[in-house]
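Yeah, one chain of the complex is gone here, protein chain that is, but the others are all in their spots.
Showing chain A:
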Amino acid sequence: MNYNIKRSVSLYSYQEEYYLGKLDLEGCIREAAKAGATGIELLAEQMMPNFPYVTPEFKEQWFGWMDKYGTEPTCYDAFLENKIYDNRTLTLREQVRMMERDIKIAGELGFKTLRTLCSTPMDVIKGSLDCAAKEDVKICIEVHSPFSLNSGWADGYMDMILGTGTKHFGFMPDFGIFCKKIPDVLTAKALRQGASPECVKIVNDAFANRVEKGFTKIKYDTNLGRAHGEYVKANGMPELMEAIEKAGGNAADMNYARASFNYTWCDPQDIIDNIQYIYHTHAKCYNTNAEYEETSIPLKEVIAAYKKAGYTGYLSTEYEGNSLLNDAFEVDSIEQVRRHQEAMRRAIED
(Lines give C-alpha, C1' and ligand atoms only; values in the text may rest on other atoms or scores of the structure.)
Protein backbone atom coordinates (compact mmCIF):
# COMPACT_ATOMS: atom_id res chain seq x y z
CA MET A 1 0.00 0.00 0.00
CA ASN A 2 1.19 3.49 -0.75
CA TYR A 3 1.30 5.64 2.37
CA ASN A 4 1.29 9.38 2.08
CA ILE A 5 3.36 10.08 5.19
CA LYS A 6 5.99 12.75 4.46
CA ARG A 7 9.38 13.27 6.07
CA SER A 8 10.72 16.53 7.44
CA VAL A 9 13.75 17.55 9.50
CA SER A 10 13.65 20.04 12.34
CA LEU A 11 16.83 22.07 11.91
CA TYR A 12 17.04 21.99 15.72
CA SER A 13 18.59 18.59 15.03
CA TYR A 14 21.76 20.27 13.78
CA GLN A 15 22.16 22.54 16.81
CA GLU A 16 25.65 21.29 17.65
CA GLU A 17 27.08 21.95 14.19
CA TYR A 18 25.16 25.21 13.98
CA TYR A 19 26.44 26.44 17.34
CA LEU A 20 30.01 25.59 16.42
CA GLY A 21 29.72 27.32 13.05
CA LYS A 22 30.16 24.10 11.05
CA LEU A 23 26.74 24.55 9.41
CA ASP A 24 24.87 27.73 8.64
CA LEU A 25 21.12 27.89 7.98
CA GLU A 26 21.52 27.03 4.30
CA GLY A 27 23.88 24.19 5.24
CA CYS A 28 21.24 22.75 7.58
CA ILE A 29 18.58 22.87 4.84
CA ARG A 30 21.00 21.27 2.38
CA GLU A 31 21.81 18.42 4.79
CA ALA A 32 18.13 17.81 5.55
CA ALA A 33 17.38 17.57 1.83
CA LYS A 34 20.37 15.26 1.28
CA ALA A 35 18.99 12.99 4.01
CA GLY A 36 15.81 12.62 1.95
CA ALA A 37 13.49 15.04 3.73
CA THR A 38 11.12 17.22 1.75
CA GLY A 39 10.02 19.29 4.74
CA ILE A 40 11.91 21.84 6.83
CA GLU A 41 11.03 22.78 10.41
CA LEU A 42 12.58 25.88 11.97
CA LEU A 43 13.13 27.46 15.37
CA ALA A 44 13.15 31.04 14.18
CA GLU A 45 14.69 32.29 17.41
CA GLN A 46 17.59 29.94 16.84
CA MET A 47 18.44 30.48 13.19
CA MET A 48 16.51 33.36 11.66
CA PRO A 49 18.56 36.56 11.50
CA ASN A 50 16.89 39.66 13.01
CA PHE A 51 14.27 37.63 14.91
CA PRO A 52 11.41 38.55 15.36
CA TYR A 53 11.52 40.62 12.16
CA VAL A 54 11.36 39.01 8.74
CA THR A 55 13.38 41.15 6.35
CA PRO A 56 12.50 41.09 2.63
CA GLU A 57 16.05 39.83 1.97
CA PHE A 58 15.61 36.91 4.34
CA LYS A 59 12.23 36.02 2.92
CA GLU A 60 13.62 35.92 -0.60
CA GLN A 61 16.58 33.85 0.50
CA TRP A 62 14.35 31.45 2.45
CA PHE A 63 12.03 30.67 -0.46
CA GLY A 64 15.06 30.56 -2.75
CA TRP A 65 16.53 27.79 -0.58
CA MET A 66 13.21 25.93 -0.56
CA ASP A 67 13.27 25.93 -4.39
CA LYS A 68 16.95 25.10 -4.64
CA TYR A 69 16.73 22.08 -2.33
CA GLY A 70 13.25 20.88 -3.28
CA THR A 71 11.84 21.39 0.21
CA GLU A 72 8.86 23.13 1.78
CA PRO A 73 8.39 24.74 5.19
CA THR A 74 6.52 22.48 7.62
CA CYS A 75 6.50 23.68 11.21
CA TYR A 76 7.53 26.90 12.96
CA ASP A 77 8.58 26.38 16.58
CA ALA A 78 7.39 29.17 18.88
CA PHE A 79 8.00 30.05 22.51
CA LEU A 80 5.96 32.29 24.75
CA GLU A 81 8.20 34.51 26.85
CA ASN A 82 6.20 35.51 29.87
CA LYS A 83 8.90 37.32 31.82
CA ILE A 84 10.30 40.00 29.54
CA TYR A 85 9.16 42.74 31.94
CA ASP A 86 10.94 42.83 35.25
CA ASN A 87 7.96 43.90 37.34
CA ARG A 88 5.19 41.56 36.16
CA THR A 89 4.36 38.61 33.92
CA LEU A 90 2.60 39.28 30.63
CA THR A 91 -1.12 39.88 30.54
CA LEU A 92 -3.34 37.54 28.53
CA ARG A 93 -3.65 40.16 25.81
CA GLU A 94 0.13 40.50 25.58
CA GLN A 95 0.56 36.74 25.42
CA VAL A 96 -1.97 36.55 22.60
CA ARG A 97 -0.12 39.33 20.78
CA MET A 98 3.12 37.40 21.10
CA MET A 99 1.46 34.28 19.74
CA GLU A 100 0.00 36.32 16.88
CA ARG A 101 3.45 37.71 16.10
CA ASP A 102 4.75 34.17 15.67
CA ILE A 103 1.72 33.04 13.66
CA LYS A 104 2.31 35.92 11.25
CA ILE A 105 6.02 35.11 10.86
CA ALA A 106 5.09 31.48 10.28
CA GLY A 107 2.54 32.49 7.65
CA GLU A 108 4.94 34.83 5.92
CA LEU A 109 7.58 32.11 5.64
CA GLY A 110 5.12 29.52 4.33
CA PHE A 111 4.81 27.29 7.40
CA LYS A 112 1.56 25.34 7.68
CA THR A 113 1.85 24.53 11.38
CA LEU A 114 3.16 26.26 14.48
CA ARG A 115 4.45 24.39 17.51
CA THR A 116 3.36 25.82 20.82
CA LEU A 117 4.72 24.43 24.09
CA CYS A 118 2.61 22.07 26.16
CA SER A 119 2.36 24.76 28.82
CA THR A 120 0.43 27.21 26.63
CA PRO A 121 -2.72 28.30 28.49
CA MET A 122 -6.01 27.56 26.81
CA ASP A 123 -7.04 31.24 26.73
CA VAL A 124 -3.91 32.22 24.79
CA ILE A 125 -4.71 29.63 22.15
CA LYS A 126 -8.37 30.57 21.98
CA GLY A 127 -7.42 34.23 21.62
CA SER A 128 -5.08 33.42 18.71
CA LEU A 129 -7.46 31.28 16.64
CA ASP A 130 -8.74 34.10 14.42
CA CYS A 131 -5.20 35.09 13.50
CA ALA A 132 -4.32 31.44 12.84
CA ALA A 133 -7.34 31.10 10.55
CA LYS A 134 -6.44 34.29 8.70
CA GLU A 135 -2.85 33.14 8.15
CA ASP A 136 -3.99 29.55 7.58
CA VAL A 137 -1.47 28.27 10.11
CA LYS A 138 -2.51 25.44 12.41
CA ILE A 139 -1.42 25.96 16.02
CA CYS A 140 -0.28 22.60 17.33
CA ILE A 141 0.28 21.95 20.98
CA GLU A 142 3.28 19.74 21.45
CA VAL A 143 2.52 16.48 23.20
CA HIS A 144 5.93 16.25 24.79
CA SER A 145 6.87 13.70 27.41
CA PRO A 146 5.72 13.46 30.17
CA PHE A 147 2.48 14.78 28.63
CA SER A 148 0.40 12.40 26.57
CA LEU A 149 -2.65 12.04 24.41
CA ASN A 150 -5.78 10.46 25.90
CA SER A 151 -4.97 12.13 29.22
CA GLY A 152 -6.62 14.66 31.51
CA TRP A 153 -4.25 17.23 30.06
CA ALA A 154 -5.20 16.48 26.44
CA ASP A 155 -8.92 16.25 27.24
CA GLY A 156 -9.00 19.93 28.14
CA TYR A 157 -7.65 20.91 24.73
CA MET A 158 -9.86 18.37 22.97
CA ASP A 159 -12.95 19.89 24.59
CA MET A 160 -11.83 23.26 23.26
CA ILE A 161 -11.39 21.87 19.73
CA LEU A 162 -14.81 20.28 19.80
CA GLY A 163 -16.44 23.29 21.47
CA THR A 164 -15.09 25.86 19.02
CA GLY A 165 -15.05 23.60 15.96
CA THR A 166 -11.70 25.14 15.04
CA LYS A 167 -9.67 23.70 12.19
CA HIS A 168 -6.64 25.74 13.26
CA PHE A 169 -5.66 24.06 16.47
CA GLY A 170 -4.62 20.50 17.15
CA PHE A 171 -1.87 18.27 18.50
CA MET A 172 1.68 17.42 17.50
CA PRO A 173 3.05 14.38 19.31
CA ASP A 174 6.74 14.18 20.11
CA PHE A 175 8.23 10.68 19.88
CA GLY A 176 9.71 11.11 23.36
CA ILE A 177 6.30 9.76 24.48
CA PHE A 178 7.15 6.49 22.75
CA CYS A 179 10.33 5.54 24.62
CA LYS A 180 10.26 1.86 25.43
CA LYS A 181 13.70 2.20 26.98
CA ILE A 182 15.70 5.00 28.52
CA PRO A 183 18.00 6.31 25.74
CA ASP A 184 21.25 4.33 25.87
CA VAL A 185 23.23 7.55 25.38
CA LEU A 186 21.70 8.93 28.60
CA THR A 187 22.70 5.77 30.47
CA ALA A 188 26.24 5.99 29.09
CA LYS A 189 26.49 9.63 30.14
CA ALA A 190 25.29 8.80 33.66
CA LEU A 191 27.97 6.11 33.93
CA ARG A 192 30.60 8.59 32.69
CA GLN A 193 29.50 10.98 35.39
CA GLY A 194 29.97 8.35 38.07
CA ALA A 195 26.67 6.51 38.33
CA SER A 196 27.06 2.92 39.52
CA PRO A 197 25.98 -0.07 37.42
CA GLU A 198 23.89 -1.29 40.40
CA CYS A 199 21.86 1.90 40.64
CA VAL A 200 21.56 2.17 36.85
CA LYS A 201 20.01 -1.29 36.90
CA ILE A 202 17.53 -0.27 39.60
CA VAL A 203 16.47 2.76 37.49
CA ASN A 204 16.27 0.76 34.25
CA ASP A 205 14.24 -2.01 35.92
CA ALA A 206 11.83 0.56 37.37
CA PHE A 207 11.42 2.11 33.91
CA ALA A 208 10.76 -1.31 32.36
CA ASN A 209 8.19 -1.88 35.08
CA ARG A 210 6.44 1.41 34.22
CA VAL A 211 6.40 0.43 30.54
CA GLU A 212 4.97 -2.96 31.44
CA LYS A 213 2.31 -1.63 33.82
CA GLY A 214 1.49 1.51 31.88
CA PHE A 215 2.27 5.08 32.96
CA THR A 216 -0.14 7.13 35.05
CA LYS A 217 -0.96 10.09 32.81
CA ILE A 218 -0.56 13.77 33.59
CA LYS A 219 -3.48 16.11 34.32
CA TYR A 220 -4.32 19.53 32.89
CA ASP A 221 -3.03 22.31 35.13
CA THR A 222 -1.68 25.73 34.14
CA ASN A 223 0.67 25.26 37.08
CA LEU A 224 3.02 22.83 35.40
CA GLY A 225 5.15 22.39 38.48
CA ARG A 226 2.16 21.03 40.41
CA ALA A 227 0.98 18.80 37.56
CA HIS A 228 4.50 17.46 37.10
CA GLY A 229 4.95 16.86 40.83
CA GLU A 230 1.77 14.79 40.97
CA TYR A 231 2.76 12.94 37.82
CA VAL A 232 6.18 11.79 39.02
CA LYS A 233 4.73 10.83 42.39
CA ALA A 234 2.00 8.73 40.77
CA ASN A 235 4.65 7.00 38.65
CA GLY A 236 6.80 6.00 41.60
CA MET A 237 9.54 8.60 41.83
CA PRO A 238 9.59 8.75 45.66
CA GLU A 239 9.95 4.95 45.89
CA LEU A 240 12.69 4.92 43.26
CA MET A 241 14.65 7.69 44.98
CA GLU A 242 14.38 5.80 48.24
CA ALA A 243 15.68 2.62 46.60
CA ILE A 244 18.64 4.54 45.14
CA GLU A 245 19.40 6.06 48.52
CA LYS A 246 19.26 2.64 50.18
CA ALA A 247 21.67 1.31 47.56
CA GLY A 248 24.10 4.07 48.53
CA GLY A 249 23.53 6.06 45.33
CA ASN A 250 25.61 9.17 44.63
CA ALA A 251 24.61 12.43 42.91
CA ALA A 252 25.01 10.93 39.43
CA ASP A 253 22.75 8.01 40.40
CA MET A 254 20.13 10.42 41.74
CA ASN A 255 20.29 12.54 38.57
CA TYR A 256 19.86 9.48 36.39
CA ALA A 257 16.89 8.31 38.46
CA ARG A 258 15.24 11.73 38.17
CA ALA A 259 16.01 12.04 34.45
CA SER A 260 14.34 8.68 33.78
CA PHE A 261 10.99 10.37 34.44
CA ASN A 262 11.49 12.61 31.39
CA TYR A 263 10.73 9.64 29.14
CA THR A 264 7.38 8.00 28.66
CA TRP A 265 5.91 5.04 26.88
CA CYS A 266 2.42 5.57 25.50
CA ASP A 267 0.40 3.07 23.53
CA PRO A 268 0.68 4.00 19.81
CA GLN A 269 -3.09 3.44 19.70
CA ASP A 270 -3.24 7.00 21.11
CA ILE A 271 -2.19 8.21 17.64
CA ILE A 272 -5.00 6.30 15.94
CA ASP A 273 -7.57 7.59 18.45
CA ASN A 274 -6.60 11.24 17.89
CA ILE A 275 -5.46 11.23 14.25
CA GLN A 276 -8.09 13.69 13.09
CA TYR A 277 -6.47 16.37 15.22
CA ILE A 278 -2.78 15.56 14.65
CA TYR A 279 -1.31 17.97 12.12
CA HIS A 280 2.43 17.50 12.61
CA THR A 281 4.81 15.22 14.49
CA HIS A 282 8.20 15.62 16.14
CA ALA A 283 10.00 12.39 15.42
CA LYS A 284 12.34 12.83 18.36
CA CYS A 285 15.48 10.69 18.33
CA TYR A 286 18.43 10.20 20.65
CA ASN A 287 20.56 7.53 19.01
CA THR A 288 20.00 5.73 15.73
CA ASN A 289 22.50 2.91 15.26
CA ALA A 290 24.19 1.69 12.06
CA GLU A 291 21.40 -0.89 11.65
CA TYR A 292 18.92 1.98 11.40
CA GLU A 293 17.24 1.36 14.74
CA GLU A 294 16.43 4.16 17.15
CA THR A 295 17.71 2.45 20.28
CA SER A 296 14.98 3.64 22.66
CA ILE A 297 11.97 4.27 20.38
CA PRO A 298 10.47 1.35 18.43
CA LEU A 299 9.99 3.32 15.21
CA LYS A 300 8.31 0.56 13.23
CA GLU A 301 5.70 -0.02 15.92
CA VAL A 302 4.96 3.70 16.28
CA ILE A 303 4.90 4.44 12.55
CA ALA A 304 2.65 1.42 11.98
CA ALA A 305 0.02 3.29 14.04
CA TYR A 306 0.42 6.38 11.83
CA LYS A 307 0.00 4.17 8.75
CA LYS A 308 -3.04 2.44 10.14
CA ALA A 309 -4.57 5.81 11.00
CA GLY A 310 -4.00 7.14 7.47
CA TYR A 311 -1.80 10.06 8.57
CA THR A 312 -0.86 12.36 5.69
CA GLY A 313 1.24 14.91 7.57
CA TYR A 314 4.95 15.14 8.25
CA LEU A 315 7.13 13.12 10.57
CA SER A 316 9.88 15.58 11.42
CA THR A 317 13.20 14.24 12.71
CA GLU A 318 14.21 16.03 15.89
CA TYR A 319 17.62 14.76 16.95
CA GLU A 320 18.36 15.58 20.57
CA GLY A 321 21.18 13.19 21.42
CA ASN A 322 23.92 15.80 21.11
CA SER A 323 23.65 17.06 24.68
CA LEU A 324 23.97 13.48 25.93
CA LEU A 325 27.29 13.07 24.09
CA ASN A 326 29.05 16.38 23.79
CA ASP A 327 30.69 16.30 27.22
CA ALA A 328 32.96 13.54 25.91
CA PHE A 329 32.49 12.95 22.19
CA GLU A 330 32.31 14.69 18.84
CA VAL A 331 28.69 14.89 17.78
CA ASP A 332 27.68 13.94 14.24
CA SER A 333 24.12 15.21 13.89
CA ILE A 334 24.32 14.98 10.10
CA GLU A 335 24.84 11.21 10.30
CA GLN A 336 22.25 10.79 13.06
CA VAL A 337 19.63 12.63 11.01
CA ARG A 338 20.55 10.68 7.88
CA ARG A 339 20.15 7.35 9.70
CA HIS A 340 16.88 8.42 11.29
CA GLN A 341 15.42 9.58 7.98
CA GLU A 342 16.39 6.26 6.43
CA ALA A 343 14.89 4.36 9.38
CA MET A 344 11.63 6.29 8.97
CA ARG A 345 11.64 5.76 5.20
CA ARG A 346 11.91 2.01 5.74
CA ALA A 347 9.21 2.00 8.41
CA ILE A 348 6.86 3.99 6.14
CA GLU A 349 7.54 2.05 2.95
CA ASP A 350 7.99 -1.51 4.25
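Here, contacts are C-beta pairs under 8 Å (C-beta built on N, C-alpha and C of every residue); 3 or more make two chains touch, one makes a residue touch a chain; residues count from 1.
Just so we're on the same page, contacts and distances are computed from a predicted model.
Per UniProt, the protein behind the absent chain is "C-deglycosylation enzyme beta subunit"; the candidates were "Cell shape-determining protein MreC", "RNA polymerase sigma-70 factor (Sigma-E family)", "C-deglycosylation enzyme beta subunit" or "ABC transporter substrate-binding protein".
Annotation: of A:Tyr12, A:Trp153, A:Tyr263 or A:Tyr279, A:Tyr12 touches the absent chain (contact as defined above). Residue positions on chain A in contact with the hidden chain: 12, 15, 19-20, 43, 45-47, 49-52, 79-89, 117-119, 121, 222-226, 323, 326-327, in rising order.
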